[in-house]
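To start, the structure itself, in structure tokens.
Here the complex is missing one protein chain, while the rest keep their positions.
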Amino acid sequence: MAAGEQGWIAKLTGDVEIAALFEDQALIASFARFESALVAGLAAAGRIDGTHAHRLIDQIDAFTPDSAAIAEAAVRDGVPVPEYVRQLRDHVSGPGREMLHFGATSQDLVDTAMVEAATRVSVIVTGRLDRLIAQLDQLEARDGGNALQAITRMQPALRFRAADRLNTWRRPLQDLRNRLGTVRERMEMLQFGGATGDLQALGSDAATVAAALADHLKLRWPGHSWHSDRGALIGYAGWLTELSGALGKIGQDVALMALRGETDIALSGGGSSSAMPHKQNPVAAERLVALARFNANLAGAMYHTQINEMERSGAAWTLEWMIFPQICETTGAALNAATTLIQSINRMGEPS
Amino acid sequence: MAAGEQGWIAKLTGDVEIAALFEDQALIASFARFESALVAGLAAAGRIDGTHAHRLIDQIDAFTPDSAAIAEAAVRDGVPVPEYVRQLRDHVSGPGREMLHFGATSQDLVDTAMVEAATRVSVIVTGRLDRLIAQLDQLEARDGGNALQAITRMQPALRFRAADRLNTWRRPLQDLRNRLGTVRERMEMLQFGGATGDLQALGSDAATVAAALADHLKLRWPGHSWHSDRGALIGYAGWLTELSGALGKIGQDVALMALRGETDIALSGGGSSSAMPHKQNPVAAERLVALARFNANLAGAMYHTQINEMERSGAAWTLEWMIFPQICETTGAALNAATTLIQSINRMGEPS
Amino acid sequence: MAAGEQGWIAKLTGDVEIAALFEDQALIASFARFESALVAGLAAAGRIDGTHAHRLIDQIDAFTPDSAAIAEAAVRDGVPVPEYVRQLRDHVSGPGREMLHFGATSQDLVDTAMVEAATRVSVIVTGRLDRLIAQLDQLEARDGGNALQAITRMQPALRFRAADRLNTWRRPLQDLRNRLGTVRERMEMLQFGGATGDLQALGSDAATVAAALADHLKLRWPGHSWHSDRGALIGYAGWLTELSGALGKIGQDVALMALRGETDIALSGGGSSSAMPHKQNPVAAERLVALARFNANLAGAMYHTQINEMERSGAAWTLEWMIFPQICETTGAALNAATTLIQSINRMGEPS
Partner (left out) sequence: MAAGEQGWIAKLTGDVEIAALFEDQALIASFARFESALVAGLAAAGRIDGTHAHRLIDQIDAFTPDSAAIAEAAVRDGVPVPEYVRQLRDHVSGPGREMLHFGATSQDLVDTAMVEAATRVSVIVTGRLDRLIAQLDQLEARDGGNALQAITRMQPALRFRAADRLNTWRRPLQDLRNRLGTVRERMEMLQFGGATGDLQALGSDAATVAAALADHLKLRWPGHSWHSDRGALIGYAGWLTELSGALGKIGQDVALMALRGETDIALSGGGSSSAMPHKQNPVAAERLVALARFNANLAGAMYHTQINEMERSGAAWTLEWMIFPQICETTGAALNAATTLIQSINRMGEPS
């Protein structure tokens, strides 16, 4: 989505840090890394002379493309790479120049760039999640022994300790944290398939080039292209959505505790009202619920990208571009809101 | 969502013109119109002297708020209005100043601003839709008599004329166009309810103030607040989604016709490929499918905003802000892509 | 879905009365009505002798098809009509027999049967909705003057009267009731298009046959087939979903009032707990929330059926069959749960 959503709505529901990872500048820098690594890979397979490769790589690294023209051409081409490669071809010179982009296709660059962005999302998310879990630890250390009314099906059940509810908040987060490694390992892989996904232009050099390319990008080479199999990105989006859902549960609980009042929770820094100055609205808690429900529906849409016609679906791919960055950003925003919310808890439960 | 999606992805899938309607500048201008109209309404009910009201309105109209501070405060307050009103109160002076925002609440300003934005969306969408229908008329006039293979369940059925398929594209659009008036009439209404939706602060003057306020804003006054009833916005989002779906069907058909080849359609200006220069990809057609499927899932999410807790749900409201502008923008982008697509049809069917 | 969901889950979330409208027996009876009316329509156009037509119609009406064989064949054919028509052709005899099903196709029968089922859904839903609105009127008459705490953003706002909240429950229902006529009028139409939607087999008799056919079925003839345009069913599904959403809001409010306790609401007949005999859970209220959220996501899925490939999409059509009956049934279940819930309110608010 475009500029209209950069004001207060974006401030409330977006994440500037994560959004930046999907900006043209970041994605195009990934394109450049890919093209450089590909030249290196081609050199490893003897398809281009080592010295020529070095000179080409230097030129690729030094090139500043016209990103406005790339964005413009993406409307016509349905993908930004043809114009990027055209500009890059105009820029580089010298022997071996014809090997630029050799064996690769637009999807190799775009998918690999998405993976690189998602990898950086993981780093940000991990830091915030660890911090949040530590906050919950501290909250438990401080208030865990307080008495709290357990509520089942919207009715008071028995009483228990604040720690009991805190555990139900923290456990899913810890569990998600523990599973991130597996999810990342699956997702952080090179896309490389060439025109039709079979690397046919590289013949018997395909494996050598792919391995070297992956090595340069510090990504796993799964042994084949995944151009029409979006499962790994869906899996990662599912992990992020489950995380935002776990935070949404915390938000819902805090909002309900705030509704029940001081016996359950004391919050500071709630939202003010334009009509009722006495109010302290649990706005961060409500936001967590909104972010979770937004991601829930986007996560469902991700599965539609699996219906990927034959060797490359422009429709499914475009749909993915509309959804995937938003899921990343929404989860990032949810982590920030959760940290704000937990910090604002002055007291949970009642000292016994 | 924030800045990350303003590059080529936004170019492909967004709509700058519609996005601008939901920018802070536009929405805050609506807030100012509301506050001015409210002062006029309070004057109509004798709650403020007419001369004082005029002077206040002039000050409101002349005020340029600090929108960055408003966006910042929205994170804390969950809504941008408290800070806007605070700034405005600091700005205005003179007698009657205490009547500023009297009887109103944040939701009155935000919901009415959304309605104003949506009203402008309608104007843009109407113009584009009329143009698209005219394009389809022209295409029929040119190619309607051509022979075309009808396809049912992905298999050749009987042959018919290009006009027969064109009719199945145009009829839903014409039908949507015909129903827009009803959808708009329902949606283009004033939100005015005060702190709890019952205008209790205005007592017996409520009806007079509301009617005058609506009159100044050229919006319908439904006779009551709709703070916790999001049906009208959902209905409008549904109309937009149905429109993008009807365009998605055209896109899917053109993509399939392009797959079947020259007997079905000849397109110009297709997308180029970085690996296969001979290709002309039907990228606008694919984009229509992506935009339709994206909106489909967002439209489902809109219904969740109906679960609006008691007199005001911050969670449901925030969710609406995340979804509604995107549905507007996506439909706008689809109309643009459809126009591009229809223009690119050099021939449909085979001259008999 | 099949048999597994007929036990307690179905009791909780389904609607036997509405489910029956989509059973084979009901849908196949619609097929028979269509075939009879088609013969009458063909007679009106002089394509079959009147006496022969009468004899054929009598045979069609008297025929009891083997519905198990039809269901079995539907797996192979993707649609139940070919086997139904085959059985019917075996059954009927006499002159004019060759005109059976003439000019029609499977979709004409299935879509018209769905419209007939939906029409009967409307009758059921209307009765229940009127009853529910009357219940709310009575509740207001009894408790409307009671004092109640208004809640905005999960925090106490000002106090108002129970009638104020009741109005926010009833108004959307009344509004939906008022709009049902328009929604029904759009949806209650004959599907008739023949093999490719253009009625080409009937030539210049198409309009006469269609008009007579529609007349016999007491359905509107829109002047053309709508085989690839699912808008009217989506519109109806949207109305139903908005209704279940409005009921979900009531459910959410009651659940929250039950959480706040006796100051807000006194309920009888709540759900019992296997572990805590003292509890009275607001289970009908919770159920309303679940039904609303279920429908919300199904309603989003309905829009995907618009991406209807060329003249008939088996994929989109099958998807519609999976969703549409469930939306009808879920809304019916929600109306029943809402009636149960409102009946269980012993007191709302506090007598002042």
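Structural remarks
Read from first to last, the chains carry the letters A, B and C; within each, the first residue is number 1.
In this text, a contact is a pair of C-beta atoms (placed from the backbone, for glycine too) under 8 Å apart; a residue touches a chain by one contact, two chains touch by 3 or more.
Note that the structure is predicted; figures quoted are calculated from it, not measured.
Considering the complete complex, the chain that is not shown touches A, B, C. In the complete assembly, the contact with the undisplayed chain comes from A:Ser228, out of A:Ser228, A:Gln280 or A:Thr340. Screening C:Ser244, C:Ser313 or C:Thr331 against the full complex identifies C:Ser313 as the residue touching the chain left out. The missing chain, though absent from the display, is touched by one residue of C:Ala74, C:Leu158 or C:Ala211; that residue is C:Ala74. In the complete complex, the hidden chain is touched by one of A:Gly7, A:Pro65 or A:Gly314, namely A:Gly314.
One of C:Gly96, C:Gly194, C:Pro222 or C:Gly349 touches the chain omitted from the figure, and that residue is C:Gly194.
Touching the chain that is not shown, out of A:Thr13, A:Ser36, A:Ser272 or A:Asn297: A:Asn297 (per the contact rule at the top). Against the chain not displayed here, chain C makes contact via residues 1-16, 18-25, 27, 67, 70-72, 74-82, 85, 101, 104-106, 109, 194-195, 201, 251-252, 255, 269, 271-276, 281-283, 286-287, 289-291, 293-294, 296-298, 300-301, 304, 313-319, 321-323, 325-326, 329. Where chain A meets the chain that is not shown, the touching residues are 78, 150-154, 157-158, 160, 164-165, 167-168, 171-172, 175-176, 182, 195-198, 200, 224, 226-229, 231, 234-235, 238, 241-242, 245-246, 248-249, 252-253, 256, 289, 292-293, 295-304, 306-314. One chain is missing from the display, and on chain B it is touched by residues 151-155, 157-158, 255-256, 258-260, 270-271, 273, 276, 279-283, 285-286, 297, 300, 304.
We adopt the following convention: only the chains that are shown with their structure count from here on.
With centres computed from Cα atoms alone, the innermost chain of the structure is B.
Distance between chain centres (mean CA atoms), chain A to chain C: 40 Å. Shared interface positions of chain C, i.e. residues touching 2 or more other chains, are given as 151-154, 157-158, 256, 297, 300, 304.
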